[in-house]
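Just one protein chain is left out here, and the rest sit where they should.
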Amino acid sequence: MNIIIASALLGVVLMLSGVFLNHAKGKRTLAIFASIILMVVAVVDVMQNTNNTILHFNGLMATNSFTAKLNAVIAFCSMLYIFLFSNEISKVGLNDAEYFALIFFALTGVFILTSYQNMFMLFLGIEILSIPQYILAGSDKRNVKSNEASLKYFLMGAFSTGFLLMGITLIYGATGTFDVSKMALMGSGEPSTIALLGILFLIVALGFKASAAPFHVWTPDVYDGSPTAFTPFMASIAKVAIFAAFIHLFHASFAGLAGRWHIIIIAIIVLTLLIGNVTAVYQQSVKRMLAYSSIAQAGFLLFAVYSLNEISQKGILLYGASYMLATMSIFAVLIKMKDYTFDGFNGLAKKQPVLAFAAAIALFSLAGIPLTGGFFGKYYMLNGAMQNGMPIWVLIFAVLMAAISVYYYFKVIQAMYFKTSIQDATEPDAVIDVPFKVMLIINTALLILLGIYPTIVTIF
Amino acid sequence: MSQYIYLVPLFPLIGFLIAGLGRNVLGKTLLGWIPSMAVLASFVVSLLIFRDVQHMDPEHASVVVQIYNFFHVGNFSVNFSFQVDQLSTLFLLIITGIGFLIHVYSIGYMSHDEGFGKYFAYLNLFVFNMLLLVLGSNYIIMFIGWEGVGLCSYLLIGFWYKKKEYCNAAKKAFIMNRIGDLGFLIAVFLIISRFGTTEFSEVFRSQAGIVANGPFILAVTLCLFIGATGKSAQLPLFTWLPDAMAGPTPVSALIHAATMVTAGVYMIVRSNILFTIAPVTQHIILMVGLATALIAATIATRQNDIKKVLAYSTVSQLGFMFMAIGVGAYTAAVFHVITHAFFKALLFLGSGSVIHGMSGEQDIRMMGGLKDKMKTTYYTFLIGCIAIAGIPPLSGFFSKDEIMMHLFTNGAYGKVFWALGMIAAFMTAFYMFRLLFITFFGKFRGTHEQEHHVHESPALMTMPLIVLAILSIGGGLIGVPEVFGLGEHWLKEWLEPILLKSELAHIYINELSHRGELLLMAIAVIIAFLGIILAWSVYKNYDAKKQNKGIAKFLEDKWLFDEAYDNAIVKPTFAAANVLKTNVEEQVIDGAVNGVGKLLHAASNRLRYLQSGMVGFYLFIMVAGIIALAILLFFIH
Partner (left out) sequence: MIFLDIAVNSKPMDWFPILLQLGIAVAFAAVMIGATQLLGPKRKTSDKLVNFESGIENVGNARQPMAIKYFLVAILFVLFDVEVIFFYPYAVNFRSLGWDGFLEVLLFITLFLVGFVYIIKKGALQWEE
């Protein structure tokens, strides 16, 4: 619970640093320091938490060891994110301190979403997470694409918020409560149309935020248009938080009605995997390809919403951790590139072996190749769904789609290792110093560690 | 002490990381000694653990140390855990002990090579994987190590990758091993499907319900054996091993003589309980082992490359080990693994010393008279030759004799197998001493320049030779047969807890009397001496210019195995591939695959247009999607 307060206060401190500190370096150092504090707080939370669920703020929030672990994983990834990208974040525009502040405010939303107990808090969490992202998407003010991304994200986000509120309202109408744990009772008897419609609207709203098809349409434009320094945050940390909220709500409240809404989730999974993977094939820009790939990855994360069992709970931790790390790695490399097309990666392995290696491992993980975390993430997801009786054709379809993903991920690896280029692939003024490389190696090592010791995320 | 078992593979792993990451940064001294010390540290820990196991009650000495839970899904769980028992600790000592000697030797041997750091990184990675292979307490971990050593072997065979043929040799080894690995993998899947676990202790405990010689157990054991034939270079997958000599000589000594190639033997001995209830598989193993031993020995008699002779000798000796397995004499197999590790490592390192002294020359026709110029190498090589020929009291005699004894007493045809085994043993003595005489006796036949340059190797290289020579002399003491009245057969006692069930199941048809046993030994020794004398009479004045003809030529050409494989498998495959390519592939498969690809691209291209960039259109898609989902929810349900 402390972590919510800590992230909000650190956000305020960082915001003030914008007016009291003059050097960009000082602000960066402060942000890095703040991310370390956040990590420490998360670890303290993990140590304090027992398996019992504890309620806070008159039952608005609830924490247990699972939420504490998830928070710690997210805090850790946030720390890595700040470490890897702080240089690039400063370069986006003039208001560098504000960018860091907004990231911490968004993290407040993230931590609310991992441990809310009341649909008020769900709504607040989603908005606290989303609004800073709207701003961050448009932070490169002089860039038309960035402005476009911000506006589109905002307009469509507002649209989906409408559905979220409507869904909450309908559910309230059907159950008479906002408390997610008390709604679990409504499983008995034939559900009312109001309740079903409410669930549908909640799936729509959360599916939108999680970029599940057919509500994914904003994703490519926003991820592609946003400054590259912020895309990994949106695509990894924010998305995992949304999934945590999604799964928590459906696990605590609607598990009893699973028979009714499973069909919708299956339809969304199939559509998401299909559109994400198939459209990614044709992309020319690696950044845009990654945007589609994040849709495809969301398809895999949705399996956890279907299964809602112990395996999928482990799976979401593992998949989430490996997905966040891999996204961070590949974007950390991408951001140093001069040219975001596939050809831009030509010959990177010769010039920057560390970067190429990190990118390769990240792509292996995203594709789900064994000995990286992504493999076990996918394995747990599919296994959890299978245990819960998902039709076998969906699983086969998912594996086929994962096979397609290998094609477009490996195009990057092929460019890096098997093609040559006369000029440097990286941006001439990109900062590729030793600390950056060390962080990248740590990130890569963690991805491999998750591949050979996957149970580590569940035991700590 | 057993709980520190993780240290044993950890040290080489750290050594690998240091040498691998620092290969361009650290100096040669550090790059050579850090990995060597890592292996030495592992050896010390292994020694302590070995002593610990020795002092424990043999029944309870087997400990499974769980490092962590690898993964756990539903009710199938795989642990990353190590098994410490009599068998694995024995192998630990061989791997780390000989591994250390070879590391030290390599510092001298590779001192002029530019890939020095890379070499040591690979070598340590190999040791790590090999340790994983023997330590794993289930088939999954064993398989990881199994694949790991295959990879390292590939990397090290093709170490001098600038030569095309070396790369081809590496590829050949990799592919041949892959065929075997497939067998292993299928066996593991079969085991999982039947037992729901891959943990050795559980699998072996639950084998009771299986019908002996039933289809399941035959399939499992045969698949495991196919895995072993690949890794341990048995017929028909042995041809990669001679080619593997393309790698640096210490690699041949470590990987392709002492450790990796015996992995197949280890795996079968580890699973001995499964093999004991599959006598049909055992017969097949016996036949394959015998055929391999004979064929490889005949080829070895006519090879002119010093390393090739040793390579075929290794294949032949591995054949002996499989013969032992085939008759259920697992102790004898392990015994021969150990002694063979000593003397074959010695011989390889000795040949490496010769090659080093001759500045890279490997053709024995260009050598001769080296015994005065390279004294230490000569004497240690001589000891190796005596050991492998089976002259008492050197180590090879005891282990080979034990195998022969078991062959003799095995079933009705035991005597026939014994006789064939003796022929192989005779040839062993012959080809080894042929090698010795041609290389070290007579006149120097190389160029003038080489003659001038020939020198004894530095102490870094001769010290390991001396240590291995001592081991080759005394190594047999761990298994002196009871007939000599020196007490119990130590190795047999030691492995008793592991092999107990198999030993009980095995029935010896005709038990030998002590006199009969001594008689057999005497025959074996006489035959070995005959081989040596024949070699002396033929090769004391070797004429390099004489061309081989007839059978000799056939043997020199390695029974034309490579050509036969080329003609029987590779060429027909290519021919068939060509036919398939022009007819089936280009039209049907290409059509289908490209069709899928094109379809994908076309679909991708179509779907791309959904992303028009218009917010209004996006919202339309969303709303349409919501309506569709609502219909799905309310009406199709």
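In order of appearance the chains are A and B, and numbering begins at 1 in each one.
Definition applied: a residue touches a chain if its C-beta (ideal position, glycine included) is under 8 Å from a C-beta of that chain, and two chains touch if they have at least 3 such contacts.
Given the structure is predicted, the values throughout are model-derived calculations rather than measurements.
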item: Which displayed chains the hidden chain touches across the whole complex; value: A
item: Touching the absent chain when the full complex is considered, from A:16, A:47 or A:400; value: A:16
item: Residues belonging to subunit A that touch the chain removed from view; value: 12, 15-16, 18-20
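Operating definition for what follows: only the chains that are shown with their structure count from here on.
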item: Centroid distance [mean C-alpha coordinates] between subunit B and subunit A, Å; value: 46
item: Of all residues in subunit B, those that touch subunit A in their complex; value: 68-74, 80, 600-601, 603-605, 607-608, 610-611, 613, 615, 618-619, 621-622, 624-626, 628-630, 632-634, 636-637
item: Residue ranges of subunit A in contact with subunit B within the complex; value: 152, 155-156, 159-160, 163, 193, 196-197, 200, 203-204, 208, 213-215, 217-218, 220-221, 260-261, 263-264, 267-268, 275, 278-282, 311, 376, 379-380, 383, 387, 404, 452-456
